[in-house]
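Could you have a look at this structure, given as structure tokens, before my questions?
Just one protein chain is left out here, and the rest sit where they should.
Should a chain be cited, it is by its letter among A, B and C, assigned in written order, with residues numbered from 1 in that chain.
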Amino acid sequence: MKKLINNPELVVEEMLEGIVKAHPNYVKQLEGFNVLVRANAPVKGKVALISGGGSGHEPSHGGFVGKGMLDGAVAGAVFTSPTPDQIFEAIKAVNGGAGVLSIIKNYTGDVMNFEMAAEMAEMEGLEDLEIASVVVDDDVAVENSTWTTGRRGIAGTVFIHKIAGAAAEKGMSLREVKEVAEKVIANVRSMGMSLTPCTVPAAGKPSFTLGENEMEVGLGIHGEPGTHRDEIKTADEITTHLVDKILADIDYSNSEVAVMVNGLGGTPIMELYVINKKVNEILAEKGIKIYKTLVGNYMTSLEMAGASITLLKLDEQLKELLDAAADTPAFTQF
Amino acid sequence: MKKLINNPELVVEEMLEGIVKAHPNYVKQLEGFNVLVRANAPVKGKVALISGGGSGHEPSHGGFVGKGMLDGAVAGAVFTSPTPDQIFEAIKAVNGGAGVLSIIKNYTGDVMNFEMAAEMAEMEGLEDLEIASVVVDDDVAVENSTWTTGRRGIAGTVFIHKIAGAAAEKGMSLREVKEVAEKVIANVRSMGMSLTPCTVPAAGKPSFTLGENEMEVGLGIHGEPGTHRDEIKTADEITTHLVDKILADIDYSNSEVAVMVNGLGGTPIMELYVINKKVNEILAEKGIKIYKTLVGNYMTSLEMAGASITLLKLDEQLKELLDAAADTPAFTQF
Amino acid sequence: MIDHIRLVSIIQEIAVVIKENKELLTELDQAIGDGDHGINLDRGFSAVKEKLNGLQNKDCGTILNTTAMTLISKVGGASGPLYGTAFMRAGQIVAGKTQITEEDAVKMFDAAIQGIVLRGKANKGDKTMLDALIPAFEIFKTTIEANEGLNTAATKAAEAAKEGVEYTKTIAAKKGRASYLGDRSIGHQDPGATSTYLILKVVSDFLAKEN
Partner (left out) sequence: MIDHIRLVSIIQEIAVVIKENKELLTELDQAIGDGDHGINLDRGFSAVKEKLNGLQNKDCGTILNTTAMTLISKVGGASGPLYGTAFMRAGQIVAGKTQITEEDAVKMFDAAIQGIVLRGKANKGDKTMLDALIPAFEIFKTTIEANEGLNTAATKAAEAAKEGVEYTKTIAAKKGRASYLGDRSIGHQDPGATSTYLILKVVSDFLAKEN
């Protein structure tokens, strides 16, 4: 295992310290907890947003804590949902009196731990603490079905952070912010693939092995295998496959979309742009208009080489919120 | 070779198209040239800044074209200095009448090609075109000496883009902007290391091989080997080595610095923050105050796993310019 | 009967066995999950082991509740809330008691499973820890009811859990991370079912050793 770390057991703690030292104007850490909140948290009178999940997805989620996006982020062990006590601390720390919305990616562990945190909040009977949550399940690789866990949440989550974050910043109520978040969730779809596995520091070896000509398609962001393995194709072919799967899922025709070409951590940025070129061609051909594009490492899987593509169908409200200013360590726009 | 590309020969062209499609508000491409300039270039009355070099260092340099940083970026083949004709086109396209400053990284090829572009400009006897250049050589891995090529330019270059870019945006003259750039160059030092090699698409195989327990220390950003090979150490030990080398080079005592922990493309962001933690500890111990920190992929070597550390000694002027607003695809700050 | 002191010993022994099987569980999870199950449980049970050091003299409810709270706050992932809930529900049955009777044991086992089902909304056949737990509970209950004694019941439960683990190899996951693999998960044994078997085996071995 080749990693720039000191101790696999302490890597999350050391990372969080490194983040706080790098961005003291943006974030502070709750003492004794693996929780980052805005430097000026709680923001009085504003609906607060928290997110979280396992670590290893950086800059998600700590990198998106700041004005116009999240109020807090809870960091679990690498690829492991954070525990309810940590989440509960985050909720308390960001609560500015207008309620707290948890943005949860649809993994059994994440859902249950956030659920238990909410139960803790209820049990403590905190006055002045209204809570709500949304569950993101943008990954079209997995068929949706009522008798399974359903779809995963992957890179599309960042659009929820951005847009619901802007809604909260605008002064919307908890119910309204939640509605906005749900609208984004209903309209966002993603799918990913990878050329290499990644190694959880504490595991010490890769999660799977791939032949020199193989890739994993339809995989999540936790180093797990995908829905299937295939021979490596060209960037254009891969992009076409991913975009086709997304377009088959909901009707994007005649609509405007936001695009995210997301790197999984070990992908040269050059390659993400090559993919973006093809995404543009495909969408242009289908008459789908691109309103805004993000290209970069937003939701990673440690050092995995691969990419995911996300499309978000926009309406006027979503466009306005997507365009709103944001100022966080990993995403800033005027 | 596992890459998300279509054709090694066309990867730069396809990437540039992908960049323009992603960021049409920021950049446009000069038709027929691998040159990106601001969407509103030339900016009348402002000193224009261009930079460039081989491709494969993304987001450098195209990602830094925009308000407060560069006016244009010239993209060579992967790891290959761009040719004079391309550079000359960039110079002409960004010239807003107040002069053009080229920010060159100190590689024989880059220096010569920019030099020839300047000669072309002279030969064409363009009125209204004042040009100047600076050469960045921040890499302390290589001893400086008059009878060699001297030091390389690496990630510290991004600080020149930022600070000289702010100076130009403020309305400073070509001479003044150049002076600012030279002040940054005089005060910026970097050093890098890597855990893995990278593969130039057209070469099809890695630039070198490393054993499971080996790392390259003191390497540049072109996939080349470093000054020496060593056994892998902990992040803390590696950081200490790199920072010590930098601190040995110029006197940073009692000064304020900007820090950049730069990923080489394949490094999990988590690891960059672990490094940043240690950088903070070392500098705190030495009484060197950190004014601002950048952590991320700024100057990469394709998919190389590794990092460089940059320290820039600041004075009041540099602080103000570093803090000035910037709005580019890869670096935005209010 | 199991008293509070032996209860602590059993849980601490579980911690030892989980540590021994950390890599196995992680490897099983790498195949069809995200490769952290062994790491997660070891982190949790190591903390439990330490926490229980001062608690030998507490009642069984407190011991189990402390175990539960520690697991919940240390394990994370899916298994943290599930095992945490299981231990918490079991503890509620013996709140204040220093002895666990056979009847208690059946109730505790039942409550634990109900907790897991309520929390995780999975069923038998979904390729989860329930595929080890439910058959184990069924045989445990009938064995106790047949008055064959705690040891025999525990032994049969562990055996049933083992068969449950084998069964998970034959089915596709419908719950948890492995469900994203669809049919690709067939052929692999479920890591959570495996850890459940290991835990039940510790209990049965402990009781067997004592007699």
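We take it that a contact is a pair of C-beta atoms (placed from the backbone, for glycine too) under 8 Å apart; a residue touches a chain by one contact, two chains touch by 3 or more.
Owing to the predicted nature of the structure, the values given are computational and were not obtained by experimental measurement.
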Which displayed chains the unshown chain touches: B
Residue among B:S60, B:S81, B:N187 or B:T239 that touches the chain left out of view: B:S81
Residue touching the undisplayed chain, where the options are B:K92, B:H222, B:K292 or B:K313: B:H222
Candidate in contact with the missing chain, chosen from B:V43, B:M69, B:A121 or B:V142: B:V142
Contact set of chain B toward the excluded chain (per top definition): 54, 76-86, 107-109, 112-113, 115-116, 141-143, 147-149, 152, 200, 202-203, 207-208, 220, 222-225, 227-228
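By our rule, only the chains that are shown with their structure count from here on.
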Pairwise touch network: line, ring, star, complete, or other: line
Chain with minimal offset from the mean of all protein Cα atoms: A
Whole-Å gap between the CA centroids of chain A and chain B: 29
Centre distance in Å when chain B and chain C are each reduced to the mean of their C-alpha atoms: 54
